[in-house]
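Only one protein chain is missing; all other protein chains are in place.
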Amino acid sequence: MSANDFSPLAPQAGSHVREVHDPLHGELLEVSMGPHHPSTHGVFRMIVTLDGERVMKLKPVFGYLHRNHEKIAENTTYLGSMPYTDRLDYLCSMTNNWAYAIAVEKLSGQPVPERAEYVRVILAEITRLLNHTCLAGFLMQDCGCSGTPLMYAFREREKILDLFESLSGSRMMCNYQRFGGCRVDPSADWLDGARKLTDNYGRFLDEFETLLTGNEIIMARTQGVGALSPELAINAGVTGPMLRATGVNYDLRKVDAYGVYSRFDFRVPLGAHGDVYDRYMIRVLEMRESIKILQQALATIPAGPIMDPKAKLRGFRPKAGEAYGRIEGPKGEIGFYLVSDGSPNPYRYRVRPPSFVNLTVLEDMCLGQTIADAVIILGSVDIVLGEVDR
Amino acid sequence: MTLAFLAIAFVTVAAAAVAMALRNLIHSALLLVFNWAGIAAFYLWAGAEFVAFSQLMVYVGAVSMVVLFAVLLTQRSPQSFREQPDSISRVIGALLVGGAVLGVLFGAVLSSRLAPSAATATPTISVKELGSLLMGPHAAALLIVGVILTVTLIGAVIIASTDHAESGKDES
Amino acid sequence: MNAAFLATLSLELLPAQLRDMVTGWLPEPWRWLVNSILAIAVILASFGLLFAYLTLAERKILGRVQNRPGPNRTGYFGLLQPFADGVKALTKEDIVPRGADHLLHFLAPVALLAFSIMTFAVLPFGRNLVAVELDAGVLYFFAAGAATELAVFMAGWASHNKYSLLAAMRALAQLISYELPLLLSFVPVIMIAGSLSTQEIVHRQSGWMFGFVPQWHVLTPWGFAGFAIFMTAALAESNRSPFDLPEAESELIAGHLTEYSGFKYALFFMAEYFGMCALCGMAVTLFLGGWQAPLPFLEFIPSYVWFATKMLTLLLGFIWVRCTFPRLRIDQLTRFAWKFLVPLALINLGTTAFWSLTSGWTGGLQIARWLVAIALVVIPFQLIGRKLSAGLGPRTYRYA
Amino acid sequence: METPEQIRDRLLARFPGAEISVVANPAPAAQHSLLLGHAPAVEIARFLRDDPTLKLDQCSNVTGIDWPEKEIVETTKSTVPDPAGGPPKVVETKIKRIQPGYLEVVYHLYSIALGHGPVILRLRTGNRTDAVTVPSLTPVWRACEFQEREVFDLFGVVLTGHPDLRRILMWDAFKDFPMRRDYVAPDDYEWEPTPHGDVLEKAKRHYPVPPAAAPVAPAAQEAPKA
Amino acid sequence: MSDNPSAPTPGITQQERDELRRQGILLTSIQELYTWGSSHSVWPLNFGLACCAIEMIAASMAKFDIARFGSEVFRPSPRQADLLIVSGTVTKKMAPQVVRLWDQMPEPKYCIAMGACAISGGPFKQGYNVLKGIDRYIPVDIYIPGCPPRPEALLHGLVQLQEKIRGFKLTGPDAPRHLRADLPCDYPVPEFGAHDLEPPANPDVWKAPVLVRNEKA
Amino acid sequence: MSLSPLQLCLLFSSALFCVGLIGALSRSNTILVLLGIELMLNAANINFIAFWRFGPAPAAGTGVVFVLFSIAVAAAEAAVGLALVIAVYRHQKNIRLQEANRLKG
Partner (left out) sequence: MLGTGLLKGLGVTAKNFVGSYHDPERYTTIEYPEVKPKLPEAYRNFPFLVTENAMDPMGTLRCVACQICEKECPPQCIYIEKSKDKKPDASGKMQIYPAIFDIDTSVCMSCQICVEVCPFDAIKMDQVFEIATTDRYDALLLRREQLAKPNSYYQSIHPTEAAEVDGRLAADRKAAEEKAKAAAAAKAAAAKAAAAAPAAEAPKTPPPAA
């Protein structure tokens, strides 16, 4: 494709070569990568100014998947927005559901039964495995693998999706959490399946790491590329594995200790360089920690109701007020800000999308790197356009 | 055989002439590559296999790349491969000089009484013979050429990369 | 003359006999012409078929590596898949972008394919199967191969697309960088064989060490190093992963092929595979003993079968590498060529010189010769490799 | 962590004369917020970021809220002595008051260093038409950069001091501010087999003679049972 | 390559084949070869929009393996692609680019609208920035409902598309769009307006059906 | 035809030489000038081969050897020349010959 055709200044194929003259750097080439580009993870667009292969300027362009989630949510009921949250970050619908449920529960003071909290933790950690595995696959695809790591990642993803599907009925759009609990009680069989998955996942990770982590080409491609300083990361609101890769110890599972996370023993891996390799490795190590959490949660999950008996499905009208609820999603802090005016629809509904905010530092990371680096830096940010543009 | 030679000669000279006349630098360069390939074909026709392949390898494989690199690197933008027209007086002068030289050369060649070689069979020179020639009587020249090549390589790299240390890696 | 030998002979000579059957009745001046045309036709047909099934094999192997079957429903086991693709490519609309250089846009795939096919002329496919016996065959091979760079550049430049242009620059840089190690890596072979003729080089590798180890160049220290460098550079020359930078999908869409559609794209594809086959064939000729059998008692199998087997093995290696590795970056790529492959190839020249000077050593000296040669290969590899990968390595992480 | 009131008091001590008030949040979350005036908002934000006891180094969420003009009916009860001498009457007077509309930008601040939060800042525009400026906090927190652009794009709040205030989600030629409550989406109606609400209105507009079984607005005459 | 007319072409009935035979055996076999080749080598464009794109990727992955149909060659450049899978919500900001991509693809080309959003705007159709169906601008061959459709559903859609291709006639009034001169081949790209795309739909491609509910109450 | 092959070859080479000469003299682009010179060199090489092929003593092979040297030197010349062009371009963003006469940066 000639993505340059997409430059608004050059509507026709062929007439797209635009010259940017900069007295300092001689001839710069402005390339518009996206919105259709194999490695922009959807319909993201970057206007990259190149000096040879080196990135001199990079301007992200958003909005190609802006589907008005917030506006629609303000015109529908609180419950009606739940399936829409699935479609925000469509790789991790379970954590989106949870973040939204937490916000609404904060807004309405709705308690959650203990079993539901455990189930939520289990699902969130499985989602983390899913997301990080897929991310590693996509990152390697950006590095130029011919699909093999991605295929292995999706092989494991299918196992997770089978679990999700047998629990919630849908592979991706689970729509599983409710305000005050979860929709379906997982059966013993399901929990056994989750245990089996947890037990096997470590082995898969070992193989995956054998394929990738020690690979000299990958180390050469990713180490020292796209480094980010902790100060900038904090100031720019970067969250999640990207923040921890810079060495900042900030994990909402520890800080907010929402749900029942305080009952599990796990560690937070921290990077030192903040480069692409660190971001990849932090995610791999986080997956290993997630497996630990899963083992503990699956071993100690209590019996009991899955839904708060007083929870309402229909006619849910929280009192006027506002609340901001957030959790540690796989991509970073995902938050929901809700303002209620006492009606069945939220007055203001706002998603704090982690990957959108994480993109703030994209240009800082890419400057001076080559265009091939820009691609993998974008890959390592882990964006999902449904969430970036909402 | 003569027919083949005439065809090669005509195509080669025509390519060179058009290349020298074109405004588009890339086209000129590519036509010149074609011209070099034609000369290689002439060598082949003349029975100098080794030289022909060397010509292909050096000119078509290497010099052409360097030329194209230079063209690309020295253009303001990828669109302006068209050269500005040259001054008419220069062109006329060049044509006059060139025509004069051509006349002199043609006259000299046509008037000379160079007899065709007696040997009807194509003289071939095997790689082995060539090798022993190079290493035997011409060994000193070979050495000198080797030294010159090395020095030029280094020199070219240095000249091309004086300003920006990182951007001159491909000019040799 | 036992029966086995007869069978060998007849099979071995089968191609020639077939040819004589077809052209034997022709008068002499015509026979030469028809024979040439026949040779060209056979080469084109067999490599065309090989190309078709190589694409299928690549897709299937890639599939198997990725835990799936690959194309399997177009014909039995998907055997007709390449033909379906061919029919489709032939019937697709051919788009030339506005602003493109029409002539060059058309010439690029044709030139690329032509040069790729030309290289087959000097490959010795069997004991007596070589289209043109050239005195300077190896030189011819690489001279024709060098011209393919031009075609890639033409494609990228003529497309009038920024990605294509970037790809063209990359292709130039990459091909220039890897031309040198590719050439240097086989100079030792020429030093040892003392000839530029491909058949001669193959003949030099006949015979057995200790009665059963073939005397292929790859089985010597310098030969192994040369082979490794040659194959690495060949990967780069044929734009294969992990050196497929010109058409780096994740960065440059499809690079110099971005603006090619329909049959022209198929031609590029074909040329890429032809180039790959030619380089593998050359590697077999230079290092793997050409059409020679690997073990003495296997000599009854015709020589062209051995050549094909070895070439296919190398091609499968290419595919295997493609399944596994990510892509390098352009500066790493050129650095790898200039700072790693070229020095190693130069050192390998020295090693070879040592090897050929000490060819008279026997007994204990023979062992010393091997040890020294191995050291001359391994120690520079270690040293230069360490320098190349300085600053890279696995890391340890702390936990909060 | 300090309560919003404590923060307000400290801020008032540090920035005398600044308009700072606490907006209470009646929801169980009880995340009360600080309403800032425009003038020293950036300095206050910088103070909040650098203050050693607060260290609000992370600006997590930035969003806009549209509060359109609304009619407020205030009932005041007053005791009016009965002129007839009876017991004093309680009279309810209803005062209709138009509360002017405004746009609001809300910042959620957290401290990564100290692990507390949120401290919520609110900034309000003067009205919804011409005085729609609010100082931008991007110079203090880079995190606001894109989110403030989004507030500009969707709500039309002009954030003064923002380095690159352009539309972010919609295209540049777009004129409206779609997240405002009074935004009317363009009429790109196509036939819909299941029209509801305003879609039905559009359907009627596009097909003036309604189809045989004229869709009656189902939402209007719902009859929930059970 | 002419050794495959024996390949099954279920899209052609015996009667049609007889008719074609009357027209000429050559045309018949060319048509069969053509449709056979085109239907078995549908290369999709490597183009994902939203949620459905993940299921599209999943369909090319090990468990579902779209490669079995010869369609795993996801080409990143529209010049080499045959199939545009509109996988996800097409926003108004994105719509011109999708149309442009479609224009850049060489004929014959096919379009699959995958998922509710691509068909009609789906759950997001109330949104101000959401295009209510990609068929407003480009012709769609196959609609796959679902949100998102399972990968198997995409495979099913692909099989349907192959069937459709096999039914193509090279001549006559039933000839597919790309073989007919009277049908548009260049699709005008909508432009960004002040409030909406201009025009909001391409009248040559899309007409809102005048619908009368035929059920009797 | 009364012309001998040798004469034909020489005519060919002189034609090529003059094309190169005209090009080198008339064009103002430095690269093209260099290419013209390259062309003249090639014309000279043709002469060597022609005299080797049709000359009195083909067995000597000196002509071939000379051409090999010439090709090597020409390649070096091209490399240096183009490196110079790039260096000049870096300095004054132009490779027109008329403007490159300052000889100073």
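Chains: A, B, C, D, E and F, in written order; residue numbering restarts at 1 for each.
In the analysis below, a contact is a pair of C-beta atoms (placed from the backbone, for glycine too) under 8 Å apart; a residue touches a chain by one contact, two chains touch by 3 or more.
None of the values given here were measured: they were computed from a predicted structure.
The chain we do not see here touches A, C, D, E in the full complex.
From the options E:V73, E:I119, E:I138 or E:A201, the residue with contact to the unseen chain in the full assembly is E:I119.
The residue touching the chain not shown here, chosen from E:L33, E:L131 or E:C147, is E:C147. Check A:C143, A:I217 or A:I234 against the missing chain and you find that the one touching it is A:I217. The omitted chain makes contact with chain E at the following residues, 62-65, 68, 116, 119-126, 133, 135, 140-147, 149-150, 152-153, 155-157, 159-160, 164, 209, 211, 213, 215-217. Chain A residues in contact with the hidden partner, per the touch definition given at the top, are 76-77, 79-84, 87, 148, 152, 155, 158, 162, 165-170, 173, 175, 183-184, 207, 210-219, 313-314. Interface residues of chain D with the unshown chain, by the touch rule above, are 191-197, 199, 213, 215-216, 218-219, 222-226.
As a working rule, only the chains that are shown with their structure count from here on.
Seen from the C-alpha centroid of chain E, the farthest chain centroid is that of F. Averaging C-alpha coordinates per chain and comparing to chain A, the farthest chain turns out to be F.
Between the interfaces A-E and D-E, more contacting C-beta pairs are found at A-E.
Rounded to whole angstrom units, the spacing between the C-alpha centres of chain C and chain E is 39.
With centres defined as mean CA coordinates, chain D is found 75 Å away from chain B.
For the pair chain A and chain C, the distance between mean C-alpha positions equals 43 Å. Each of the following residues of chain E touches two or more other chains: 46, 61-63, 76-77, 79, 93, 104, 126-129. In chain D, the residues touching two or more other chains are 169-172, 178.
Put simply, chain D touches chain E in their complex at residues 169-176, 178, 183, 185-186, 188, 190-193, 199, 206-207, 211-213, 215. Within the complex formed with chain E, the chain A residues making contact are 1-2, 5-6, 11, 13, 35-38, 42-43, 63-69, 71-72, 75, 83-84, 87, 90-91, 150-151, 154-155, 157-158, 171-173, 385-386, 389. On the side of chain E, the complex with chain C involves touching residues 1, 4, 7, 33-34, 36-41, 46, 61-63, 65, 67-70, 72-73, 75-77, 79-80, 82, 104, 106-108, 178.
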